[in-house]
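Take this structure first; my questions come after.
Note that this complex is displayed minus one protein chain, with the remaining chains in position.
Chain lettering (A and B) follows the sequence in which the chains are written, and residue indices restart at 1 in each chain.
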Amino acid sequence: MAVISRGFTGRGRDHTPDLPPGQYLTADFPVLSAGPTPDIDTADWQFSIRTDDATLHTWNWDEIHALPIEDIDTDIHCVTRWSKFGTSWRGVSLDTLFADIETTDGFVMAHSYGGYTTNIPLDDLLGGKAWIAFEFDGEPLDPEHGGPARLLVPHLYFWKSAKWIRSLEMMPADQPGFWEQNGYNMYGDPWLEQRYW
Amino acid sequence: MSTLSERETRDAAPHRIGLWHAGVVVSTKTESPTGRSIVLDVPGWGGNIAGQHADLRLTAADGYQAVRSYSIASVSNGDRVELAVDRLPTGEVSPYLVDELRPGDQLELRGPLGGWFVWTPSLPDAVQLIGGGSGIVPLMAMIRSHTASGSDAPFRLLYSVRSPDDAFFRSELDTPTPGLDVTWLYTRVAPEGWGRPPGRITVDDLAGSAFAASLSPAVFVCGPTGFVESVATALVALGHDPHKVKTERFGGA
Partner (left out) sequence: MGEHVDGNSLAGPLSELFAVDLTMASARCLGCGDVSELARAMVYPDPTGYVVRCSRCDDVLMVVVQEPDSVCIELRGMAWLKVPR
């Protein structure tokens, strides 16, 4: 028989049409990390895309800032059940970064400084759906939240939006990343509650 | 010996049944503006040794559950358990425990847990305790166990708090106890006329007030992650054997 703790409600578990199933709304921005926060100087920072023919397309901090920068207003959904509405970011669209890249591969492994990885279909990174983001709420993205730059793929659960992004590696077939190897869903659609396999 | 079918094997799993014990709040006591101690009666608990922790499970009326770990301040052979909790402003559970919980309320406990960050009276070594904020809780259990057992092991405590008001177990620690030496450190506000200016714990504090590494004391450090990190680093710099330094960090949730 369950023991009910009088007066305990826990966090709000409101349901609104904009909230995916099983999520609760938070005003904070919880920090979840699978490892130590890497200390990355923007002078040393590089982002690259590696294609199937092993060609490396690389941007340093100044080069990525010279590209068209977009304002992004979006809701984000974490697999640990918090959602946050109306977050504002600035960054470069992956459509821009992939503009000159030819590939026949359909999948991408995102690699982070610190060793974290996560897999995403290429189609989910193109068409105005994903960015390399370096500002949050009008401020440079702080290291706890993935600064200097993170991947932002807000239509998938937030573990796909890899913090401390370093490179994208093209793959001919879908391979599991860090959490996906241990039971997290390969795709991670919050509206279909694709948390686990 | 008969072979159990897979189904029966799964149903058997005896150690999973009764893992959670229902507990009732007996009393609560304000320890600081943000913290309080809570005494629980937990039938079937069966006692714990100093330094162990318990997992606490709270269930809302709609079935929602939250689990958190808390250190145990008491040592006993029985079913009484004393916890002490500091309120984290953005926490989900600690504000409930500090502000809402009252005698008669029910919650569930799992434990006692952990055989590593513990002290028992059979250990002869000198013991250096170093606590930050509510990190005093498992160290208090060690002090109480030391006193109750009449152990000869010399004990020293360095207790770092923001201000005099923020100390847990103030009157108990201010009561002179044979074999226990207490040094207070204040990080923000010190009492009038206090020799040391307020500030975070330093290598000099450890060199001046803690047992020297040459005595090879058993060291227990408990507090927020940053506090534990800097103390552990300083202890190793002072020559303490890392294997004799045990730490317990608590996170922010």
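Methods note: contacts are C-beta pairs under 8 Å (C-beta built on N, C-alpha and C of every residue); 3 or more make two chains touch, one makes a residue touch a chain.
All figures in this text were calculated on a predicted structure; none of them were measured in a lab.
Contact with the chain that does not appear here is found for just one residue of A:G106, A:G127, A:P140 or A:G183, A:G183. The omitted chain makes contact with just one of the residues A:I40, A:I64 or A:V79: A:V79. Interface note for the absent chain: among B:W45, B:Y96 or B:F250, the touching residue is B:F250.
The chain that is not drawn here is touched, among residues A:L32, A:L56, A:I101 or A:L192, by A:L32. Touching residues on chain B toward the chain that is not drawn are 15-16, 19, 53-55, 67, 69, 110-111, 113-117, 225-226, 246-253.
Touching the omitted chain from chain A are residues 30-37, 79-81, 144, 178-179, 181-184, 195-196.
Methods note: only the chains that are shown with their structure count from here on.
For chain B in complex with chain A, the touching residues are 22, 58-66, 90, 92, 96, 100-101, 105-108. The touching residues of chain A, counted against chain B in their complex, run 2-11, 13, 28.
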